[in-house]
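A single protein chain has been omitted; all remaining protein chains appear in their positions.
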Amino acid sequence: MIRFYHVYQSYQKDVFALSDISFTINPGEFIFLTGPSGAGKTTLLKLIIREEVPKKGQILVNGQNVSSIPVSKIPRLRRSIGVVFQDFKLIRSKTVFENVTFVLKTLGIDLKERRRRAHNVLKMVGLQHKTHFYPLELSGGEQQRVAVARAIVNDPVLLLADEPTGNLDPDRAADIMALFEKINRKGTTVLVATHDRDMIQRMRKRVISLTAGRLDHDSGSQVQVEES
Amino acid sequence: MIRFYHVYQSYQKDVFALSDISFTINPGEFIFLTGPSGAGKTTLLKLIIREEVPKKGQILVNGQNVSSIPVSKIPRLRRSIGVVFQDFKLIRSKTVFENVTFVLKTLGIDLKERRRRAHNVLKMVGLQHKTHFYPLELSGGEQQRVAVARAIVNDPVLLLADEPTGNLDPDRAADIMALFEKINRKGTTVLVATHDRDMIQRMRKRVISLTAGRLDHDSGSQVQVEES
Amino acid sequence: MLQFLYFSLSEAVTSLWRTRILNLLSLGTIMFAMFILGSFMFVGLNLQNLALDWQKQIQFNIFLNDDISEEARAEIQAYLGKSFFVDSFTFLSKDQARARFDEKFAAYEKVTENLEDNPFPASFEVFLLRGTKQQTYTTLKDELKSFAGIEEVYYDEEVFRRLGMFAGFIQMAGWFFGVIVIFSSIFTISNVLKLTFFTRREEVDIMKLVGASRAYIRGPFIVEGVLQGFLGAGAGVFLVYSGYLMVGRFLTGNTSFILGNLEPEFLPMQWVVLILLAGGFSGLLGSLFSLHQFLEEHISYH
Partner (left out) sequence: MLQFLYFSLSEAVTSLWRTRILNLLSLGTIMFAMFILGSFMFVGLNLQNLALDWQKQIQFNIFLNDDISEEARAEIQAYLGKSFFVDSFTFLSKDQARARFDEKFAAYEKVTENLEDNPFPASFEVFLLRGTKQQTYTTLKDELKSFAGIEEVYYDEEVFRRLGMFAGFIQMAGWFFGVIVIFSSIFTISNVLKLTFFTRREEVDIMKLVGASRAYIRGPFIVEGVLQGFLGAGAGVFLVYSGYLMVGRFLTGNTSFILGNLEPEFLPMQWVVLILLAGGFSGLLGSLFSLHQFLEEHISYH
């Protein structure tokens, strides 16, 4: 599903936010990405959705080389990936409902169907009563859950979540992780960047850990282990 | 230092984000404010800095009734309080240095002194090497630490921190809490809103807990206990 | 396609309404730009009317021999009657001509007082159509030469030259100013749209990140631009109309202008439609420009 071949990324000359990153994530896997603040987790996720292009190396996502696909194909790539951004990235002039269903609307899905889907996912994150609120009228944790709802509304083949429980209480956080597991069980590949050591330990999934831009540790693919 | 007398806050008719909140925080205390997502923690902090005015009730901060002080006195009140906002609230068009020292500049403190102070606080949060970066060039956790640095740069008498470690790895989070304890020992009253149960348990401080806008539990003032 | 149009329109209308404070600002600016354009057209139109009015008052005189035959006179009269350029003409007998001279050139009273004989010739006074060029005068003069009984064909070249210069100057000022006004209207509209769109670049970045395709991001902005340009132009034309009413009231209340028989004329319907279309078109151009300039690229904050 995702392959990194010797990927380097830098924002300033000779300072690498990521260096020599190589790993493979198979379809259907559930992976935690961890590492201290500033290690390069968000940068790695940005490369997957081609928000950024790596300075060196190749990245394959769902069979496509994301650093070389034409610009016109980027939207389709991104629509196949659900992303929970670390800073939520909700559109402030749109309500929760509109934020969650915006992409569905551009795809021409009618209002009724959009309502149904939004209702479903908002219920999953416990926000059905905030459907017509604007993001700035929500608490931090509520905004985060809207971001989760938006990421899963289009049944993505790949789900990227950047610190998706940083603003949630432990119970809500566990709910969200259970939700991710459920989605994962239906076939979606899930990659969660997080600092939450307890959660990582509890869930017993493959862990990729970064330190200062280098791949520090990879607990190995469970799927591959099962296959061999 | 802070007194709430039967405070109510609501954003829509008959839906209360906070209802009947009363408590007292003495000078020099270190308090955790906790509660599930949407419980009203951020709202409570907003009332303290008079970002919002309560619908009902009285709030005393540092001897002043914040719902009735004249508008012209609000800036001075806010300058005496350091705040780490849940969404950081960094000015994107200003560098880390400028964000941290903006208020000092309005107070006429000269560049040399501002440099000195900024260097101190940025070192405390481990970001001295990011002094001239813009917020959008920082990772989530780095932005959060800039927010912490800004909150403490002016030696506030009261420090409010809203989920200040949500984007930090456990080690960094512990560093920040140690920093808050140090500041608290120098006499600053500290109020930290957080979801991190481990941290709350480890630190053994007074805990005020909210659920759905109601004061659920208050472990009581340690300072008062020592006095009696 | 229909779905795309529906999407763009609904998003545009929602956004116009939700950020109406902001949009009123840009709409107001567009309105004033179009107001200036419209006022300019209005003033230009009326100055031109004035110039044409004056030009119309230029006489073209055909002086006749004292011994002209009735037939010859009738022939000339017939020619004038069917000429394309002639608006109207009157015949002036010898006596009328003398009386007219006395009246007009009071300073030369003495000159005619002493005359026993009437030296003034009979004449046709011809008024040509509005907007006649010097060229026409010359042609008419040449054609009339072939008629019998004409002593001389005369028109006041000096006045004509003056008026021509005046018209030329007004026209030049008009072109000079008009180009400026049109250019800066378009520029203003496009800039203002850029500014309003600029406040939403974050939104756009988010839309891109969640996988909205280019067309769906641009569509609503373009519709918004066109709507704003169109509405702004409408408001501008409305202001010009109010100005027109005010000027009209001022003129009828001011005696010195009644004498001049000056009555302002409002912009003809086609021009109004043209202004509205220009507004919509500038909006379209403006939004295309701004989209090209900053919606495609991530513009950093600093």
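Per-chain numbering from 1; labels A, B and C assigned in written order.
Simple rule for what comes next: contacts are C-beta pairs under 8 Å (C-beta built on N, C-alpha and C of every residue); 3 or more make two chains touch, one makes a residue touch a chain.
Just so we're clear, the structure is a prediction, and the values are computed from it rather than from any experiment.
Peer 1: Tell me which residue among C:Leu92, C:Val181 or C:Leu285 touches the hidden chain in the full complex.
Peer 2: That would be C:Val181, which touches the missing chain.
Peer 1: Who touches the missing chain here, C:Leu9, C:Val43, C:Leu274 or C:Leu288?
Peer 2: Answering carefully, the residue with contact to the hidden chain is C:Val43.
Peer 1: From the listed residues C:Asp95, C:Glu152 or C:Glu265, report the one that touches the chain absent from this view.
Peer 2: That would be C:Glu152, which touches the missing chain.
Peer 1: Could you list which residues of chain C touch the chain missing from the display?
Peer 2: Missing-chain contacts on chain C: residues 18-19, 21-22, 25-26, 28-29, 32-33, 35-36, 39-40, 43, 46-47, 50, 54, 61, 63, 101, 106-111, 114-115, 117, 119-121, 151-152, 154, 162, 165-166, 168-169, 172-173, 176-177, 180-181, 184, 187-188, 191-192, 194-196, 198-199, 243, 247, 250, 256-257, 260, 262, 294, 299, 301-302.
Peer 1: Could you list which residues of chain B touch the chain missing from the display?
Peer 2: 49, 51, 72, 75-81, 83, 85, 89-93, 102-103, 105-106, 108, 150
Please note the rule applied: only the chains that are shown with their structure count from here on.
Peer 1: Compute the centre of every chain as the mean of its C-alpha atoms, then state which one is farthest from the centre of chain C.
Peer 2: Chain centre farthest from chain C's centre: B.
Peer 1: Quick check for you: compute each chain's CA centroid and the global CA centroid, then name the chain with the smallest gap between them.
Peer 2: Taking the mean of all protein C-alpha atoms as reference, the closest chain is A.
Peer 1: Report the inter-centroid distance (CA atoms only) between chain A and chain C in whole Å.
Peer 2: From the centre of chain A to the centre of chain C is 62 Å.
Peer 1: Just curious, how far off is chain B from chain A if you go by their C-alpha centres, in Å?
Peer 2: 30
Peer 1: On a C-alpha centroid basis, what's the spacing between chain B and chain C, in Å?
Peer 2: Taking the mean C-alpha position of each chain, the two centres sit 66 Å apart.
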